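Heads up, one of the protein chains got dropped from this complex, but the rest are sitting where they should.
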Amino acid sequence: MSGRFAFPIGDELRRTRAVAWKDISAERRSKTNFNAVVFLASLMLVMFGFALGPDAEALRSAAAGVLWLTILFSGVLAFNRSYQLELEGDSLETLLLYPGDRWPILLGKLAANLAFVLMVEVIVVPMAAVLYNVAIWHVLPPLLAVLALGTIGFVTLGTFYAAMASRVRAREVLLPLLLFPMLVPLLVASVGATTALLAGNAMGDAGSWIRVLVVFDAIFFVASMLAFEYVIEV
Amino acid sequence: MEYALRTHSFPSTVDAVAAHGVARRFAGKWALRGVTVSVKQGEVLAIKGSNGSGKSTLLRIIATALRLTRGECQVFGHDVTADAREVRPLIGLLGHSPALYQDLTVAENLRFSAQMACIPDDPSTIESAITAVGLPRVASERARNLSSGMQRRVAIARLMMRAPRLLLLDEPHNSLDDEGAELVDQLVRSTRAAGGATVIVTHDVARVVGLADRVATMDDGVLFAADSSAPLQVMRAPPRAQLHLAREGSR
Partner (left out) sequence: MTTSLERPPSPPLAARAIAIPREPRWIGILGAVGAIAFVGAQALGVLTSPPDRDMGDLQKIMYVHVPAAWNAFIAFFIVACASIKVLLTNDERADLLAAAAAEVGAVLTALTLILGSIWGRPTWGVWWTWDARLTSTAVLLVIFVGYLTLREFAEEPERRMRWSAAVGVIGALNVPIVYMSVRWWRTLHQVQSSPATVDPHYVIGLRANAIAFLLLLVFFIGRRYHLSRVEVAIAAAAEGRALYDGEGESYADA
């Protein structure tokens, strides 16, 4: 365990970038996954709308919750896929035999998954604003911060747990089972902050929830990076 | 940490591989039953055996891709369990499948590998590697579009770029034509010339006879020397196993 973060860290960052770039390129070349996820997310927004509406006020007050649930349930599809990439070509063994630490693999995949989910959000958030009649333009900067922080925590834990779930038989069920209980604080804080922002942030609640998100992200980022070495294996 | 593999050198007294009593179980079945063998620097060991005899498993344990259940194994003096991090820069494994990312091009696959191994990844180095394995025109082809023989050549190019001190080849001549097979031989010869060692696993001995210094046989997890039918080292069974309750107080 000693020397885990041994210098030169430049090597490890270069590896991180290599893994991230490889995952992003492979995903871009087989567009099917991104399109499917965006379609599913859009469908969820519409279905939630049917379930909760058509009263505009009801929809507006539910918008933040619906948005985050949509992001979580559609984004989770990305994580197992990121390891599937290795398993398809039998590349996982080769990947694990390169010299150096293992955490660049996690960090690289995390970066690629983050880009993926953020791209999904670029489409889904405006769509939710339209379908649920919420004005987001006037709170865009803090809203983007909440989206970014919530997504980072989500993607960190998702990428971490998928390292295990993707290797077992019932991966579609095991990943949500492991991941979603961990996301309860993140969901509560993200929805809380989003709701507060959309409602005009009267009590400054958004700021408090954002602080919770920052702490949550920091704790689980460090924990995942440390634990990754123990769970990634051929 | 310096990862440029060419600069590693070891006193000649250190064995490239020193395995002792290596055993590995998979959910109840033992794939290796106490293998003891050593490979010196500059040596080429060929292991022949039928499918399921455990030869790939042994190779993977030496490569640190699999953990052993019992026994111990050292590569250039570093233990594969405790010191895996030191072992990995030294080995190059060529597995059954070429292990390429199917949606990336040949050049991208090689560049990724170079970046992960922290060796030069500039376009000219990549190009010369691709040319060296006789595939100059497929640099921008996606791996998916290549035949299995060509993909294997790319995997060989990947190994050539890293020039490991210990080559671990799992049925390297599979699906290769004569030209491709010659590349494998070249790789083995140049590794030996540089003082490195090679372990080739195969079920076709005729192909490796010219290359190998020694040939051993693996059967059902046990390693035998070429000219003897007695096993090298094998777990000796006790006459009878007895179950009994441990004495009181012991946990």
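Here are some notes:
Each chain carries a letter (A and B) given by its place in the written order, and its residues are counted from 1.
Please note the rule applied: contacts are C-beta pairs under 8 Å (C-beta built on N, C-alpha and C of every residue); 3 or more make two chains touch, one makes a residue touch a chain.
Owing to the predicted nature of the structure, the values given are computational and were not obtained by experimental measurement.
Looking at A:13, A:47 or A:219, the residue that reaches the missing chain in the full complex is A:219.
When the full complex is taken into account, the listed residue touching the unshown chain is A:189, out of A:44, A:125, A:189 or A:210. Within the full complex, the residue among A:24, A:178 or A:214 touching the omitted chain is A:178. The set of subunit A residues touching the chain not shown comprises 160-161, 164, 168-170, 174, 177-178, 180-182, 184-185, 188-189, 192, 205, 208, 212, 215-216, 219-220, 223-224, 227, 230-231, 233.
Along subunit B, the points of touch with the absent chain fall at residues 23, 25-30, 33, 36-37, 67, 209, 212-216, 220-223, 225-228, 230-251.
The criterion applied here is as follows: only the chains that are shown with their structure count from here on.
Computed centre separation for the pair subunit A/subunit B is 37 angstrom, with centres defined by C-alpha atoms. Remark: subunit B residues 1, 3, 60, 63-66, 85, 88-89, 91, 93, 95-97, 99-104, 108, 112-113, 115-118, 142-143 touch subunit A in the complex. Those residues of subunit A that touch subunit B in the shared complex are 3, 6, 8, 11, 14-15, 17-19, 21-22, 25-26, 29-30, 85, 88-91, 93-101, 234.
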